[in-house]
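As you look at this complex, bear in mind that one protein chain is not there, while each of the others sits in place.
And now, chain A:
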Amino acid sequence: MTLETIAVVAIAASLVVGALFTLVAGIGLLKLNGAMPRLHAPTKAGTLGIGAFLMASMIHSWTYDEGSLHELLIMGFLFVTAPVTANFLAKVNIHRRDCDTPPEPPRDDTWSTLLVPVPDQEQDQDQAQGQA
């Protein structure tokens, strides 16, 4: 009886925390100006919000059902993939020059992120010969 009350209050607290973080992510995505500041809001807060929701789901299933730890799988997957996604999006922003570009490298080098891919010339020649 008392344990169930504590569990229900814990579920409610987790839901409120998750909703708060999700709302912060949405507001940050809308309000921040600049590509890189906008990148910082949802990749952290969105994942924390989902973590709190999954925690609420786990407590709920342990309280009213026979319990499950499956939610840990989604949580771990999101925690692993969120930094990878953020890294890729930061590279996209640098590549499109939507933020401060890095300083020029020494000698005649260029940054690989800023490199614009050139079409494969041999393939173009093959296609030209095929058409001719």
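Here, a residue touches a chain if its C-beta (ideal position, glycine included) is under 8 Å from a C-beta of that chain, and two chains touch if they have at least 3 such contacts; residues count from 1.
Criterion: contacts and distances are computed from a predicted model.
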- Note on the structure: Complex minus one chain; that chain's UniProt name from "ABC transporter ATP-binding protein", "Molybdopterin synthase catalytic subunit", "Deoxyribose-phosphate aldolase" or "Na(+)/H(+) antiporter subunit F" is "Na(+)/H(+) antiporter subunit F"
- Can you list where chain A touches the absent chain? 1, 4-5, 8-9, 11-13, 15-16, 18-20, 22-23, 25-27, 29-30, 35, 38-39, 42-43, 46-47, 49-50, 53-54, 56-57, 60-61, 64-65, 68, 70-71, 73-74, 77-78, 81, 84-85, 88-89, 91-93, 95-96, 98, 113, 117
